[in-house]
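Note that this complex is displayed minus one protein chain, with the remaining chains in position.
Going in written order, the chains are labelled A and B, and every chain counts its residues from 1.
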Amino acid sequence: MLYIIVDLLSASSLMQIADTGASVSSRVFASQRKDVRWTSAAIGAAFLFNPFTIATCIARPTSVFTNCAILTAVAKAATSDIVPAMLALALSSYLSLYPILLIPPLILLCHDQQTATKPKTIVQVTTTALTTLVSALTALIGVSYVLTGGSWEFLSSTYGVQLLLPDLTPNVGLWWYFFIEMFDSFREFFLGVFWLHLAAYVGGLSIRLRNQPLFVITCLLGIFAIFKPYPSISDTSLFLALLPLYRHVFPLMRYTFFTTSVILYATLLGPAFYYLWIYAGSGNANFFYAITLVWSLGLSVVVADLLFAVLRDEWEVERPDMKGKEVRQI
Amino acid sequence: MPAEEKGALESSATLNDSDGAFDPIDGVVTNVETPKKPPPEPAESVRIRTLVVFSFWAVVIFLGLPIWWKTTAIYRAKLPLKDMMEWADGKACRPVFPLQISIEAPFLQELDAQHLLRTTQHALDDHNDFSAHHLRLQLSQPSQLVNATAHVEGKFAGMGVVGPLEDQEHVALLVRLLPGESGSPPSAILQSYSPTLEVFYPPNQIPSASSTSSPLASFIASKLQEIFAEEQAMIAYILSTGASSASAQTSGSSGLAGHASQNPQPAQTSARESRSSLIKALPADLQANLARRTTRSLKYSPTYHLTFSLFTPGAAPSSWDIENAIEQYLSPLLESLSPISNFTIDTQVQLYASFSPSVRGPEFDPDINAWTLPTEDLSGFINAAEWPLSPSIGGAPTVNFILYVPSADRSPLVVKENRGNSWLIPQWGGVMILNPPASDSLAAQTASHLSDEVLRPAFLTFSHQLLSLLGTPQSPPSLPLRLLTLSRVRSASLLLSASSTLGSLARLTLALPSISIPRAVAVSVDRTLSHLHDACASLREGQFQRALENARIAEAEAERGFFEKSMVGQVYFPDEHKVAVYLPLLGPVGVPLVIWAAKEIKRVWRIWNVGRAGGAGR
């Protein structure tokens, strides 16, 4: 019941985002296809009736709360009231650490979406946002410090688990098998590399897509769903929830059929192979590992393809005559 | 907005550069059929691309490199390799042993005493040919003589054996000149319980101030010589072996560590000269004798663990009066040994102790009507598999003393060749066969219980074995003298072993660049060096007790540094495997990064060139 409520909350904030239309047009950028959209109701429904979302709701994980917090943060940012957005972001990153990487695009979003007659400068927005975020995080951690009876051990046993991956239980991600098989002397190094790989996209994306911070967020969420330490289908459902906002660039995507089929394939075969390995014992770990590879590959193709489409869209804004022509990248 | 303005400025700056930059593309385009060419790229996107590339690189450089460094670096503490090598080569310190010998002549006038002293000193220096070890005479005031001897007497009365080492540690020997009856040649008595030589001289032999030499002086000199002959020999032997081993190590190390140029020659020379100065001091047989003794004696340690075991093949005797025996026969000796080493004692009784199958076992010899053990069985006498003689836990080495009581039907049991009943196992301990006494009354009560008077001979044997296992010299009959000698010899050998350990540690660090050197090693090396310095200095001042202390600490520290566990903890991982681990991820990721970084740099370079050319043209 609680989880259904949480999902409904996320859906509502998702619909807020959709209503702002930040995905297609903002103060600094407007797509040419801004009229091609789905209604917010449709988007919310697409989220709610997404099989991944339903499965997540049934499994009742805590990541649902993180997702809800992230969506709320995005919604608040899309309506450009900074403080609640940052509070929600603080909550989500307090829950599972990685959303902290969403700060830059969120700040940009807040900045772009403000409708006041004389908008604040980017500096003001950043300062307010950062102060709010830091104070909120310190408050949260301080509270938990008090609750755990005045010991900092909870840090190592909560965020340490996120950072150092002591738990190698199989999931849809790439980390677990890699670090099962990794040699001990290299473990720390590759943990660092994986985290950097996760963090490296933030700067590049938010610079290149300066004008569409909401899309940066979407793209980042997609990347997180693939490359975060303990990914699950709930992260995928979050990414897929934001996907319909970009209905207008779907025609520009190239590998739609391929990606959908790959993801379906992985979705169907993953549980089967997991069953074969763990319960039937007739297959070994490589079965499931291969499926996770396929799954990550498919998702990354989706992200890349969406990125391509959005870039193309932006480029066509720059050169309207190129609409519908074949393009190449140099 | 400042950002926009800056962008505008830059764009105006970069536009003319950019179309200059893209000339070659035009060239490429023109010679293809299609005349259409892409419009010049707007400066904004160029800037953005630069920023994107830069942002990725920033992550790599500012976060990636530190992580790589932090997670895969091996900590190597800085070691003073040069000093260590010098110590190992014996160049840092040349141990000298100046022995203070005080002469008391209560019945001589000051002048005569002085003169006698001088002449004796001359005689000594003439005879002495070993520079590192020389005797220095001094005249001491009768007052301190009195209380010193009083002290000696007191202690003597107190505890049977006296080692008054601490109160007069500077004075190695006390020569007391007492007038004997005239006419007779001078005679000397070495007190066996205190380092004191009493010389009885006929009054008429007092050298007159004019005479340069006197029979009395030469007599005293020769006496002293013979007293300290063995000590000289031992120290000379130790120094020579130490130097030669050091030279051998350095020559080996120069091959190992690959810096053949600097150290071998001096090392060789130092070793050579020291050895040459000693070989003439040591006759061959004496050297062999010393070698045998040093191989037999245990490695020095601040504490030894003595284990006395009673073994018997049957069920009896099952108890012995061990507390009293140790109290009476052993503890005085240990007491006087205490400034050199401490001892812990444990004892055990083991019944049903059978010989190992390798031993043929004793056979009966009718003509001496005793059971005899052939000598070749003595090596296998200790049944290591069956008898619980495991070394006791803890750092101290264990010295085993075994009292074997043969069963009634096998006694008396003696060694076949020399009829002896005790022998010494080098670096391990001693064995004594205790045959039950013949008299029936004693035998009756010996059967079950060994009283302390029965144990007496055994423990005297054990104490002698202990002394020789510790490496004490035999020659001067006075025990305190021997112990003083032992302390000097020990400090010398400790000095050398600590320095050679340092040398091998240095060579290890040079030879294996991939092992980690924790800070603890560096700390202990520093401690070792400082204590070695102190030891050397106090040797030079003739304070042998403090020298021993320092050398002991230095040795311990050196060992700890050398056997640091975490040095070998890190596993060796070959480089090609490292490539196989790194490359699959970092290669594909790195290539586009590098390519685009190169492109950007090229572009910036070209812009710069154009700008300069324009400046030149203008």
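Please note the rule applied: a contact is a pair of C-beta atoms (placed from the backbone, for glycine too) under 8 Å apart; a residue touches a chain by one contact, two chains touch by 3 or more.
One rule holds in what follows: contacts and distances are computed from a predicted model.
Its UniProt record calls the unshown chain "GPI transamidase component GPI16", which is the correct pick from "Rab escort protein 1", "phosphatidylinositol N-acetylglucosaminyltransferase", "S1 motif domain-containing protein" or "GPI transamidase component GPI16". Here one chain is not drawn; of B:P366, B:P574 or B:P588, the residue touching it is B:P588. For the chain missing from the display, the contacting residue among A:W38, A:F178 or A:Y265 is A:F178, taking the whole complex into account.
Among B:D346, B:E363, B:E417 or B:E541, the one in contact with the hidden chain is B:D346. Remark: the residues of chain A touching the chain excluded from display are 166-170, 174, 176-184, 197, 200-201, 204-205, 208, 223, 226-227, 277-279, 281, 284-286, 289, 293, 296-297, 300-301, 303-304, 307-308, 311-312, 315, 322, 325-330.
Of the residues in chain B, those that touch the hidden partner chain are 28-29, 32, 34, 36-38, 41, 45, 49, 52-53, 56, 307, 315-316, 318-319, 322-323, 344-349, 351-352, 354, 386, 388, 390, 392-394, 580-581, 584-585, 587-589, 592-593, 596.
Here, only the chains that are shown with their structure count from here on.
Per-chain Cα centroids separate chain A from chain B by 64 Å. For chain A in complex with chain B, the touching residues are 121-122, 183, 185-186, 188-190, 192-193, 196-197, 199-200, 203-204, 207-208, 210, 318-319.
Against chain A, in their complex, chain B makes its touches with residues 1, 3, 39, 42, 48-49, 51-52, 55-56, 58-60, 63-64, 67-68, 70-72, 570-571, 573, 581, 585-586, 589.
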